[in-house]
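Here the complex is missing a single protein chain, while all its other protein chains stay put.
Which chain is which? They are A, B and C, in the order written, and residues in each are numbered from 1.
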Amino acid sequence: MDTFEPVIVAFCCHYCAYTAADMAGTMRYSYPPNVYIIRVPCSGKVDALHIMKAFQKGADGVYVAGCLEGDCHFKTGNIKAAHMVAYLKGLLDEIGIGAERLEMFTMSAGMGERFARIATDFTERIRKLGPNPAKAGSDKTDKVAVG
Amino acid sequence: METYEDKYNNRALVIGGGIGGIKAALDLAEGGKNVVLIDKAPSIGGLMTQLDRTFPTNNCDLCTLSPHLAESGRELHIDLLTLTELVDADSEGGKFKVTLKTSPRFIDLSRCTACGDCFKNFPECVRFTPGLDHRAPTCMRYPQSTPYAYSIDMAKCKDVDALGKVCPANAIIPDDKEKLLELEFGSIILAPGAELVDPRPLEVYGYGVLPNIVTGLEYERILSASGPTLGELIRPSDKKQPKKIAWIQCVGSRSVKEGCVSYCSSACCMYALKEAIVTKERFQNDIETAIFYMDMRTSGKDYELYLQRAKEEYGIRLVRSRPESVEREPGTDNLSITYTITENTLPVRENFDMVILSNGFRISDDLIGLAEKLGVELNEHRFAKTGAFEPVATSKHGIYVCGLFEAPKDIPETMVQASAAACMAMEDLQSEGASKKPEEEFPPERDVSKEEPRIGVFVCDCGYNIAGLINTSEMVDYAGKLPQVAVSEGVGYGCSRESLEHIQQVIQEEKLNRVVIGGCSPRTHETLFQDTIRKAGLNKYLVEIANIRDQDTWVHLDRASEASDKAKDLIRMAVTSVALSHPLKEHVLPMNKDILVVGGGVAGMTAALKLADGGFKVYLVEKSGELGGIARTIRKTLEGEDVQHFMKDLIERTTNHKNIQVLTKSMIVDHTGMPGLFTTGLQVGPRMFYRQIKHGVTILATGALANRPREYLLDEHEAVMTQLDLDGFLEDHKDKVKAWKKVVMIQCVGSRCPENPNCSRICCQSAIKNALRLLDINPEIQIYVLYRDMRTYGFQEDFYREARKRGVLFFRYEPDDSPKVSGRNERVEVIFKDPILNREITVTTDCLALSTGLVADEEDTEDLAMIFHLPRTSDGFFLEDHVKLRPVDLPVPGFFIAGTAHSPKTIRESIAQGQAAAGRAQTLLARDTINLGATVARVDSEKCAACLICVRACPFDVPFINADGYSEIDPAKCHGCGICAAECPAKAIQLMQYEDDQIMAKLDGLFERIA
Amino acid sequence: MITAERKPLDEIIDYIKPFSRILLVGCNECVTVCAAGGRKEVGLLSSALQMAFMKEGKVLDVKELTLERQCDPEYVEELVPLIDQVDAVVSMACGCGVQEVAKRFKEKPVFPAVNTKFMGASERQGVWAERCQGCGDCVLGMTGGICPVARCSKRLLNGPCGGSSNGKCEINPEVDCAWQLIWDRLKSLGIEKTYEEIVPAKDWRTSRDGGPRKIIREDLA
Partner (left out) sequence: MKTESVLEKVLAAGHLAVTSECGPPRGAVPEKIREKADILRGYVDAINVTDNQTAVVRMSSFAACLIIKQMGLEPILQMVTRDRNRLAMQSDIIGAYSHGINTMLCLSGDHPCFGDHPMAANVYDLDSIQFIQMVRKMRDEGKFQGGDDILNPPKMFIGAAANPFADPFELRVPRLAKKVKAGADFIQTQCVYNVEKFEKWMEGVRERGLHEKISILAGVTPMKSVGMARYMKNKVPGMDVPDELVKRISGVPKDKQAEEGIKICVETIEHLREVDGVRGFHIMAIEWEQKVPEIVERAGLYPRPKI
């Protein structure tokens, strides 16, 4: 298990989390390379489906990072995201993947150091949890273009 | 060139192509003004382009600067004349007749491709002059040099024909002549920069004699990826990596000795710290660093924190001492420094492998000529003289100054002054009727809908920033093998003008229809690359940036191989997702040109007046009952100017200006919209009635608070006051002051402490100011100043010296051993340590003045930060978009900042930033429309179930169910958050640019590896 | 609208355990509006099921398709091209949809993925409440537009029982007392008197009690 390198997808909102991630770079706060950032305009844009697919395609952990409570550039996006994440945690438990593989974080654009710390801590959390038990060979869905 | 006369009739001349000159020129250009930018060097960039990285972010900031150099608007408004100087000028009626002389480059700019063949074959003929080794890899000053062309020194050329032949582009013009050019200008901006003090005459340092002693700038070149050693740290004598390096501060500055300048050069402390940190960053424990200094002058925004990190995180040794000599350690190339710590200890000798001299700035002789020609007065230090409350206005109307030529300073202040100067110049040009910004014509967009994706991948090395950690050519090969990738190339500094042109060309030649850039953050560079592919005939939204710098190499410094794998992943993710991108249409709305200025202090009023004079409508919102802010309580400046007189006039002009509506007792309560379309809600007046203001731009000038910590009996004993109190007391109670015998001043009260770690910047000069005025009133007074570092930067140093001369006693104290204060009837007893004689001193004083400085108005800034969604620094000041290059712009587009809301500063500095904010605002207001971008939600009516979930979810109430019974989203109203798309249960809504399949594709791309 | 709720994952998994290829069918009508069986839920369930299988080391092949309306045979026809490629069908539509699909494909097992709950209205985003029982003989005219059959726990037609307190029902303080609502409404309409009329015992034939119901419109049939 000590050779296990988790793959973590971080959906980051453009205005705060993604900027904080850049800030971490500017400040040279290092964090594990396991975290892959996908930029979204607002954490509220993160679709439950994106998260599920991330896990299905093989993510060992996923987190959504948005602005601080009350600071959302789009008023309520981060709150909606938090609710969605809470709901999805339930589903992940149902599947048996485990709610703790998914998390919601908030930070301001200036918090490069916080971004790095969260990335580090979350990576450690997932490393301890071990690989996603439902890691897919490949996504076997095919959406049929009708209807 | 001859076409000039008819092409322009109303333009500005910017002299000096350094960072300041470039900024001023760009601001003018963005503001729709025409500019001629001249520099005597073969390419622009000035000092900064020779730096490896800049503090406090330790970036190579070229990559933040060069995009601007390459901005499309540029060519339209800026004519760049290198190798050019002003030879003659005369002015009448606010117009300047100027003669410019352009020396021959012997190379045809339009032809030279900078292939380097000329240099390969005839190195001696190619001009190159930056510091240290005069043969950098390319003979251009920096890789993305503008213009991207060589320059020949014909004098040195023996065989002109041969030289002509080696040039494949046959760009060589052997008989190139010097050109004289007569032009008229409405305004002139001086940004000629300064030169560095030459340490040679200061024999004690042995510079020029001992090989391993270099100047700070030379050391920057050694560290620089584009430098002579390609960024490898080796010392000149034996090309070995030094293990122990020393910096010596104030070399040639703060000294009245022959060959020195008496003022403080302001930037050296920080650049030495930066060089030391960067060195440590790269060699961790493999290297020792020590800095010899007199006072650590880290008084800029958050610089104090930088100093803390240098000491604590990087373990850089700081030695408070001015070394007496540097000599060769016998039998080696090593150097031994002799220095003393305190009066009563013997001198110490210590050996180092390498010594770096932090030499300061001076004004070069040829600038005196320039000043004469223009009739611009200079001060005693030969810097351009400016008005006390007109920081960038020279003695000559219509001529402005910015950067080092005004006073020694760091890059952010230079940028502020550049924007301020541009703002002043715009005004002069306005009077002549603003020249319309010509519409830029783009080639028609190619229809790629029928084509299979042909993706071009371009990977930046960004100098050390990327290539320093990972092998970019490996990335290039890797990307080349990815499906649908037609072209994969490395492009060095991808954001350099030349690379951009190259990318554009490749797109056209290879018929690419999608582009991926492996580089830095899309946040900063997306628009630039969008612009580039647009020029190549592609829709802007067919490009994707893989952030392999800010979010890879910069954060995985210690794990090169992982970083390299990750870079591949990120590029692959970008490729798979860009393949699914498709052309998008942008939405455009008319621009609201009114301005909201928040805060009615000096900075706010200055900005408001500048804009109002420019013909814009300004709403000036002040939360208190009257205008003026802190300055209303200040009586005199360090230079002795009457602040109140100035304030009276400023407030009058503001309140009476027909274009300014002043709203006092007003509070901002809500805010929505985007640049050019803001709506801000206020509660106004004693009755707090609610009103809304529509505006296009917002300027924050909310100021700071005079700090008043409960320390040293402040507000408990009437003999204890702040410097601000004393400033007024001096004027109002001269008689009392006459009776005083002793006055003690304590510096850094409530600053540079755990509660407020930063330096308040203004306290040292206000202490000096008050000390001198005390002595003017009562020469008998004995004044004691208890300080930690005297931070009288720039010309303030003169007053510091005068204070010493006039008998003011200065004692340094350590924070852990601060003075003890107790009441003695109407007097106060102060006990402190004399660090030099190392004994305790007790003074019973008539007045104890505390230098308490400024702190952010926590409540205010917190509320506003919340309402406007602006980030703040840890100590509550607003955080600008880029601490180095965009000190006036806030991260939220359409927001600018001025004055002490940004960080503590003097009135002069606040005025400058106020003017700068006004200038920056005008660059935005010059546009008639605002682009809403294409990131809007689109509904597929086929799929829509009219469930209303989007209608209810939208934070801005945009979606509605239309007559046809499905959800409709007005692109002009959509803010592009995508919440509706996420919540739609029928997946009928897609957010353009972030469509589900694109996000899924990123995931696919990411997990292909794992698969 | 008909409201529904996704079944617990385990139940659905039990249905499809024996199979490796399923067709997951959503419906773009009611179940989409109540966020139980639209395209998005189909996607989520699809991922969830596949992952649950992966976890057991099995692979589940899922075809996703959301029909405009699963309770109309014409739409159900769209499944024909896919049906042979799967072992079973899982429907996220209400019971009607499930049965239409089952009727059309006699040889394929068809399983429900949602529990069909009631005919309701959405009180706000994410909240749906029962409003009608389809008793077939609407009394709303007498009860001020509030249905006692659907909204009174004891479907009392002549007024509130003794359990009504503070406008809430005795079974649960979250539930409004329908009769309180009716009474308030009658008052605001100024027709309290109509309450005095005794509503005679209801003829439940028009409701489910009369056996499965059917509507025939000769003019259209």
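Here is the rule we use: a contact is a pair of C-beta atoms (placed from the backbone, for glycine too) under 8 Å apart; a residue touches a chain by one contact, two chains touch by 3 or more.
In this text the structure is predicted, and so the values were computed from the model without any measurement.
Every visible chain touched by the undisplayed chain in the complete complex is listed here: C. Touch with the chain that is not drawn comes from one residue among C:M119, C:C132 or C:L157, which is C:L157.
Residue-wise, the contact with the chain that is not shown comes from C:I171, picked out of C:A121, C:C138 or C:I171.
Remark: the omitted chain is touched by one listed residue; of C:E174, C:E196 or C:D219 this is C:E196. For subunit C, the residues touching the absent chain in the complete assembly are 153-167, 170-172, 177, 179-180, 183-184, 192, 195-196, 198-201, 204.
The rule we apply is simple: only the chains that are shown with their structure count from here on.
Interface comparison, A-C versus A-B: the higher number of contacting C-beta pairs is recorded for A-B. Per-chain Cα centroids separate subunit B from subunit C by 62 Å.
For this pair, subunit A with subunit C, the centres built from the Cα atoms lie 34 Å apart. The set of subunit C residues touching two or more other chains comprises 28, 40, 43, 66. In subunit A, the residues touching two or more other chains are 47-49, 53, 135, 137, 139. Residues of subunit A that touch subunit B in their complex: 7, 9, 14-15, 18-19, 21-22, 24-31, 33, 36-42, 44-50, 53-54, 57-59, 67, 70-77, 80, 84, 108-110, 116, 135, 137-139.
Contacts from subunit C toward subunit A in the complex involve residues 8-10, 28, 40, 43-44, 46-48, 50-52, 54-55, 59-68, 75, 78, 82.
Listed in rising order, the residues of subunit A touching subunit C in the complex are 47-49, 52-53, 55-56, 91, 94-97, 133-137, 139-144, 146-147.
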